[in-house]
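What follows is an incomplete set of chains from the complex, kept in their original frame.
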Amino acid sequence: MERLDLIFSERELDKVLAAVDACGAPGYSVMRHITGKGRNGLVVSEDSEIAGGGTNVHMLLFCEPAIAESVAQEVRKIFEYYGGVGFRAKASAI
Amino acid sequence: MGADLVLQNLLSPPVLFFFLGVAAVLCRSDLEIPSPLPKLFSLYLLLAIGFKGGVELKYSGINTEVMLTIAAAIAMSVAIPLVSFPFLRLRLDVFNAAAIAATYGSISPVTFITAESFLASQGISSDGYMVAALALMEPPAIIVGLLLVMLCGPNRSKGQPGVRWGPLLHEAFLNSSVLLLIGSLMIGLLVASQGELGVEKMKPFTDNLFYGVLSFFLLDMGLVAAKRISDLRKAGTFLIGFSVLMPLLASVVGVWLAGLIGLGQGNALLFTVLCGSASYIAVPAAMRMTVPQANPSLYISSALGLTFPFSIIIGIPLYMQMVKRFIPAF
């Protein structure tokens, strides 16, 4: 089983969800109100919410390697254009 | 003369709380208004201002002055980005120049509200339809911003998604701020047309609390603006200059237009404030979606870190001074 951690702006949540659903992920979890720093040193802070930018979300996804692979491929396109990062690791269900 | 107005504005509770927020950041206190509480205040302010605007619109009705003002507002929200863009291009790439241009074509509801409070403290009246003008200045600025990118931007054939007008118009007209403002305005209009009762029952919420919530929200805006100003310093003097001079220029044109239309002093001030303010709610959200290549810390920080404080501290009394000079009291 694999673990996928996707972190990106909440503005792209619907797009990513559509991709994840399309790849047949068995489930996912979403944490909102994530702040952080990414490419070009760009900081996303809590006041991005007031400033209209919105904060980040952290999507956590456990699935079989094949699905992880296709999710990774789909979201990579989104992240390249809009920003966002994703990481994979091994895991096993309890 | 002017010093008096400046002082009266400086010593009003909302502006003082703004300073308190700035002071808290400067002396690195841990004071914060945790998310999503600021969102509560901003939703409330939009809802209340829209509702009150709708109620007043019912009483004032829609006449030539209203139509002219709205047309002038839309024209300004198109003209300001068009004028700003070539100037910004001197130093910035297309994406950032367009995003900042759109930001300055649009408006800041909180600056508008602060100006309304200032008018109230001066005993000068204004009309509800100005809220409609406010709401209608957002979409054109957003659209012009994107058109600038399309027309002047690099060739986009490298597999990137092309311009999709659907999402853009959607974002321009149906973003949460515009929708809540227009929706509340229409609700206010409908409720007022049914008689006094509904309006009376909403008053303790939409009117009495308003000033206090505005003060509370400006405390947060002070915290945010002060944090943003250090970002701006990185962006350099060019953008700092722009953040002050563009609003000044726009406001001069604004006063002139207001005089042309024949607005009263109250409406003229609000119109001028709209021209001179920069968006930090709807446009950044739209730019994030449609021009992700632009750096948000540039357009958000210039609007929020400099133009916003400038407008509520110096701008409002200054524009009032200009208005008093060029617009007859009645």
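A and B label the chains in the order they appear, each numbered from 1.
Just so we're on the same page, contacts are C-beta pairs under 8 Å (C-beta built on N, C-alpha and C of every residue); 3 or more make two chains touch, one makes a residue touch a chain.
Since the model is a prediction, treat every value here as computed from it, not as a measurement.
Here the complex as a whole is made of A x3, B x3, with one representative copy of each chain displayed.
Convention: only the chains that are shown with their structure count from here on.
Distance between chain centres (mean CA atoms), subunit A to subunit B: 32 Å. Interface residues of subunit A facing subunit B in the complex, by the touch rule stated above, are 9, 11, 33, 40, 42-43, 45-55, 81-83.
Every residue of subunit B that touches subunit A in the complex is listed here, in rising order: 34-36, 38-39, 42, 160-161, 220-221, 223-224, 227-228, 279-285, 288-289, 292, 295-297, 300, 304.
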